[in-house]
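Left out: one protein chain. Kept in place: all the others.
Moving on, here comes chain A:
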Amino acid sequence: MLKFLLSRLLTFLPTFFGVTLISFAFIRALPGDPIIVMAGERGITEERHAELVRQFGFDRPIWEQYLDYLWGVMQGDLGQSFVTKKPVWDEFFALFPATLELSVCAMAFAVLLGLPAGVIAAVNRGKFFDRALMSTALVGYSMPIFWWALLLIIVVSGWLQWTPVSGRISLMFFFPQPTGFMLIDSLISGEKGAFASAVQHLILPTVVLGTIPLAVIARQTRSAMLEVLSEDYIRTARAKGLGPFGINGVHALRNALIPVVTVIGLSVGTLLAGAILTETIFSWPGIGKWMVDSIFRRDYPAVQGGLLLIAVIVMIVNLTVDVVYGFINPRIRKG
């Protein structure tokens, strides 16, 4: 196990350095001068500009700037945001719980609906439910997030007035946030209605962000189940006298989960990418919105650090998936 982890960590190294390089180059490739953006409406004098250029080291050769940045990263220093002057690291982890909360809810939504839907579709292959579900999944999969979000906002928030349009909680509530997870903090706060408000705010972003993973998981579960259901051991399970739940929900699903877990792991990357758009649409104060804002402000350290941390998180998730995969697939658990 330890050996496995180490070897996986080694394969992460090239990705890690690749991300530092790409994020460094990407933000600098965008036209626009961070110093001018920072100065904003007031403008800036020639001398002050030159001074700041020297201060930020923009006058040095680009490779030197990169090595400098890399050297900082190796020491765990992601630099300070140009805008807030706070360490990128702190900024990131102050906002991360909001993104994590949304992503976990979206994933839970996708898995809790996708798995049963895929199983039921496979068991009723070719019947009405199967066809309806698979066409819906295809639509869900190909629907642009942006459009889908606006549609939901218009119908659910606008016409039906069931959910708020943006933010994490109603402005009426104000309480300390020790964990950063609104669902938990609102419960701890003991304020009446706070938790319900937090849930209401979560619903639409969760649905929007979870739709594509939901479609992917449902389709993958269905096809994995169809494959597994024709296996000999399913016949053995039926020959024991097991009922539909024992056959489909235990014997078949357990095997079908093996490919599905891989897909779930892969959707985490998609999810974080989707979070950027979703958070922007719903003014959700998380990493995604922060990244977009930072890009517009040409906040080099924030963008570089943010992309790097997101990449590391995706790598950690993938590693976790590999470990989980080993647990649910006894054939590779050994060794």
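In this text, a contact is a pair of C-beta atoms (placed from the backbone, for glycine too) under 8 Å apart; a residue touches a chain by one contact, two chains touch by 3 or more; residues count from 1.
The rule we apply is simple: contacts and distances are computed from a predicted model.
**Student:** Write down which listed name, "Aromatic ring-hydroxylating dioxygenase subunit alpha", "Cytochrome c", "2-hydroxy-acid oxidase" or "Dipeptide transport system ATP-binding protein", is the UniProt protein name of the chain that is not shown.
**Tutor:** So, among "Aromatic ring-hydroxylating dioxygenase subunit alpha", "Cytochrome c", "2-hydroxy-acid oxidase" or "Dipeptide transport system ATP-binding protein", the name matching the hidden chain's UniProt entry is "Dipeptide transport system ATP-binding protein".
**Student:** Using the document's definition of touch, tell me which of A:Phe93, A:Trp162 or A:Tyr233 contacts the absent chain.
**Tutor:** Per the contact definition at the top, the residue touching the missing chain is A:Tyr233.
**Student:** Which residue among A:Val53, A:Leu242 or A:Ala273 touches the omitted chain?
**Tutor:** The one listed residue touching the chain not shown is A:Leu242.
**Student:** What residue numbers in chain A mark contact with the hidden partner chain?
**Tutor:** Spelled out for chain A, the touching residues are 231-233, 235-243, 246, 251, 254-255, 258, 328-331.
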